[in-house]
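Certain chains of the assembly are absent from this excerpt, and the rest are unmoved.
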Amino acid sequence: MKFSVLVNEGPYTHQASDTALAFTKAALEKGHEIFRVFFYHDGVNNGTRLTVPPQDDRNLQQMWSDLGAKYKLDLVVCIAAAQRRGILDENEAKRQGKDANNIAPGFRISGLGQLIEAGIEADRLVVFGD
Amino acid sequence: MSEGSKKKKFLYINRRAPYGSIYALESLEVVLIGAAFEQDVSLAFIDDGVYQLMKDQDTKAIGMKNFAPTYRALGDYGVTKVFVEKESLDERGLSADDLMELVYEDENEDYAEKPLLTVVDRKSLAAVMGEQDVVLSF
Amino acid sequence: MSTLHTVNKSPFERSTFMSCLGHLQPGDAVLMIEDGVVGARKGGAFAGALASVAGACKLFVLGPDLAARGLKESDLIDGVTVVDYGGFVDLAASHDRTNSWL
């Protein structure tokens, strides 16, 4: 079956990202397809490569990037939500005249239409949030 | 829509008051972007979500943009199934008179102006939820 | 030695509003801010609980938040005073401590 996953909160503050990651992994291990993981609201904060969690804690950005690389996942950060919260890739940083970017490997920034498409194309959309 | 393309039933459930958090505004952004995909869209306002539709919202003193007028455009975006839960109004001491008078022009009836909001009871709304392909709650 | 309690969430959404009311001391003040202002509306399900502490404690709502949610002073239960941000500062200064119910 084809799933899409929506992550609405950032890492650490709420459990949403942890649960979404565990769900996504379990679905893949059962042979399901993940059409897309879309990050909205504070969920975009999962996609910064500048996090330095404590050494005895999990690194959620790294875990998403690793899972994405292993299964070739489409990890999409909403552009409008990302701009409000300061998540930029190289192109966006240039376009907005910012002197740095912080997007993590394996994440891409795109529009909200990708969320609607994720709902249309997948058999099930599962949402995680606050 | 062409026969081959997918048309799904999308329900957006709005459960939170506006301004205290961004969910109401970012939900509206999804609905407006989603309209371009010509899906079968419904909106439901339940629990504190009914406050999103209050008349006379004035955000000057909190320094935030008043996005209530945007709900007036829903009809133009083809979103005409908009439900408000009666029990949610009752619990808050509100009635339909406290809400904005929103209308849309029905293109199937010579653009006759019709009320956009339909107040329904919890049981009917639960039935609407049970008919969807995709449910997004904000 | 009284406390200013602030409540920033709707009692219809979170338990902080009722938890705050359950921990008041006589002479304390409660200031409803942000989404918390909706709890003070006349006829709402929590109006009675709020009114029941109005004798022992003073009740306030933040006007800017009230207006943003389409509510007017006349929509509120009796005994609630509307203040602006300056009034919030005055309340914080005139009570010995602030307890933010988050």
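Residue numbering begins at 1 within each chain, and the chains themselves are lettered A, B and C in the order written.
What we mean here is this: a contact is a pair of C-beta atoms (placed from the backbone, for glycine too) under 8 Å apart; a residue touches a chain by one contact, two chains touch by 3 or more.
Quantities reported herein were computed from a predicted structural model and do not represent experimental measurements.
Chemist: Write the complex's composition as a formula over the displayed labels, counting all copies in the file.
Modeler: Formula for all protein chains in this file: A x2, B x2, C x2.
As a convention for this text, only the chains that are shown with their structure count from here on.
Chemist: Calculate how many whole Å lie between the centre of chain A and the centre of chain B, each centre taken as the average of the chain's C-alpha atoms.
Modeler: Roughly 27 Å separates the two chain centres.
Chemist: Can you list the residues on chain B that touch chain A in the complex?
Modeler: Chain B residues touching chain A: 6, 8, 10, 22-23, 26, 29-30, 33-34, 36-37, 39, 133-134, 136-137.
Chemist: Which chain C residues qualify as touching chain B in the complex?
Modeler: Touching chain B from chain C are residues 8-10, 12-13, 34-35, 38, 41-45, 47, 63-65, 67-72, 84.
Chemist: For the complex, which residues does chain A have touching chain B?
Modeler: The contact residues of chain A facing chain B are 6, 40-41, 80-81, 111-113, 115-117, 119-121, 125, 127.
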